[in-house]
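A short worksheet on the structure shown next.
Here the complex is missing one protein chain, while the rest keep their positions.
By written order: A and B. Residues from 1 in each chain.
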Amino acid sequence: MKKNLIDIRDFSIAEVDRLISLAKDIIAHGERYASACHGKKLATLFFEPSTRTRLSFESAMMELGGNVIGFSSASSSSASKGESVADTAQVISCFADIIAMRHPKEGAPMVASLNASIPVINAGDGGHNHPTQTLTDLLTISRQKGRLNNMVVGCCGDLKYGRTVHSLVSAMSRYEGVKFVFIAPDELRMPVGLRKELDEAGVPYVETTSLEEVLPELDVLYMTRVQQERFADVEQYNRLKDSYILNTDKLAHAKADMIIMHPLPRVNEISVAVDKDPRACYFQQVLNGKFIRMALILTLLGLAPEVADSDVIGDDVARYEEAVVNAKEHGFHCASGRCITSVEQELPQAFFKTENGYRCIYCDRKPE
Amino acid sequence: MKKNLIDIRDFSIAEVDRLISLAKDIIAHGERYASACHGKKLATLFFEPSTRTRLSFESAMMELGGNVIGFSSASSSSASKGESVADTAQVISCFADIIAMRHPKEGAPMVASLNASIPVINAGDGGHNHPTQTLTDLLTISRQKGRLNNMVVGCCGDLKYGRTVHSLVSAMSRYEGVKFVFIAPDELRMPVGLRKELDEAGVPYVETTSLEEVLPELDVLYMTRVQQERFADVEQYNRLKDSYILNTDKLAHAKADMIIMHPLPRVNEISVAVDKDPRACYFQQVLNGKFIRMALILTLLGLAPEVADSDVIGDDVARYEEAVVNAKEHGFHCASGRCITSVEQELPQAFFKTENGYRCIYCDRKPE
Partner (left out) sequence: MKKNLIDIRDFSIAEVDRLISLAKDIIAHGERYASACHGKKLATLFFEPSTRTRLSFESAMMELGGNVIGFSSASSSSASKGESVADTAQVISCFADIIAMRHPKEGAPMVASLNASIPVINAGDGGHNHPTQTLTDLLTISRQKGRLNNMVVGCCGDLKYGRTVHSLVSAMSRYEGVKFVFIAPDELRMPVGLRKELDEAGVPYVETTSLEEVLPELDVLYMTRVQQERFADVEQYNRLKDSYILNTDKLAHAKADMIIMHPLPRVNEISVAVDKDPRACYFQQVLNGKFIRMALILTLLGLAPEVADSDVIGDDVARYEEAVVNAKEHGFHCASGRCITSVEQELPQAFFKTENGYRCIYCDRKPE
């Protein structure tokens, strides 16, 4: 059965741990993998530009001995001719062996995965999911701290719109002994849904508006960028963007072995002077991003050394078809303008059942 | 002598058949060709975007073990600095071994072929020629039906502006026992010039406005997209675009072994529900497009196994120079705004003689 990575929750803890182990083996013995993907092709389908993520995938594939085709923005693709994501996925399946897709609409990579005959990796769908960033972060914490459990993880900055931090919290909350500290202005607090999830899972967290106050407690400090494109109101952005800046003065109060992470690009939320501090790990994150993507590509192509058959990902198609039936039966409709269904009217509405009610299978929002 | 593919009519039936045979051998024994182009480079010069065609060429070259350089739109090229196509062709000849060029102006790839020291493939020049699509279609029919002669070929949709269907009709009319059925609204009928060609060659065809009426007779149904960019009048487009949609209801009346083809991308002229019908061949077409391009690249690079010297393509340069003399003698001038001569004033006017009078060598239009 074909495997995909659309949402980090598609992978069990055991699967994540196996990816991390494989990435570490690649780091230690890169030469053993230098021809692993010889004759294979990765298609990087970037419907919006993201140089770092795209080049990370491309260098990963090349270091495995594979080739790359694709496009780096919608303007240089045929998307303007009105082709559906489903058709694009089927077409690209004729040209490549695996797809990495970034798309401005939520759920687009999932639609691709259901129609492609080759594995699909979500390289970011709007403000929704970006699972390879989360895998990158987990590998970084694992390498730098030697563990993924029993630690205090601080998340600072834009916790409302920052999808990378949502995914990281969701993924880290599955490990034992992890406590979270959420540092954000009131306007950019961690969303209530995610806090509720933590409450229900019994994962401890505290919220604060002061970075300096909590800094001495942290084992990991995950800084995020306050992105202008997430704000409807420019003034609100300008007032808040400088509030949570990390500089060398503040760092004096942090633990000697705390690690500083950031998904990049940064603007000024981490002062350049911090780069020389040995606790700064954000450029190591970039390097780890390449290695975890190598591990992921190998795994999804079925070329990883020890993947047991029992670990194949569940039947996505069956789940999807059930969700389509749910939508029809209940007359559900997704009203989000960010969802792929808002631009592709032929796509069926589809809602899966959760403990908290039905959710759109493309963008995880509640039905109308 | 250097070979190019600018117009499908540059190739004899024997040459087309040899390409199809080579493509079939590649399909059967891909591993034998996996290093055939090792150390060779394809330049994809796309002055306008066409993701599908570009990625088809790129994956073809990579599956032959070769490399790819190029650009995917004029905005990311130096074209804005006013360089002529002729100079670009000479420059690229220093970097690559073969060129695939797409250009919005008719005749541009021909100009490139006359100035490059390496083979040039026309990957689409405006609404003019797109010979690798035609080769793709021929390979598909040959593989699916087991023959290219003795069949009824229906063409449906935009027969006025659809260059793929013009080329296919032109190519198929050379085989014995082929009958055409043209299905289009009055506004989008097959051009009179092409109908006249068929009349003169004694190739039978009928015209109709009703898809349902003729469906039971067809061995091949070639659907085409009604493209908005071909219409000056948006209202006319909106009125017509849904007229010729293929759905599962209509298909019930078709032969069990009819094949459904489409050059893609489709918008809604073929209902998504048709995709699951075993007669739907449009995604196989995509795959065949890659294989025929592999065969073409090998052949033009002189790497195909059995290409006799007697099959080299005629002396294009001599024909061109004669056409330049014709234009001077008669004071001919091409008035088409779609022709490459409309933007490159230094290019000589050039007209070749046909049974129906003189034609512009770049865009095939009559002189003024």
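Criterion: contacts are C-beta pairs under 8 Å (C-beta built on N, C-alpha and C of every residue); 3 or more make two chains touch, one makes a residue touch a chain.
Here the structure is a predicted model, which is why all the values come from computation and not from measurement.
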{"item": "Residue touching the undisplayed chain, where the options are B:A96, B:C156, B:L298 or B:C334", "value": "B:A96"}
{"item": "Residue among A:I27, A:L264 or A:L303 that touches the chain left out of view", "value": "A:L264"}
{"item": "Listed residues B:S12, B:S75, B:Q228 or B:T354, member touching the removed chain", "value": "B:S75"}
{"item": "Interface with the undisplayed chain - residues on subunit A", "value": "34, 49-52, 55-56, 58-59, 62-63, 68, 72-73, 75-76, 227, 264-268, 272, 283, 286-287, 289-290"}
{"item": "Positions on subunit B contacted by the hidden chain, ascending", "value": "39, 41, 43, 67, 69-71, 75-83, 86-87, 90-92, 94-96, 346"}
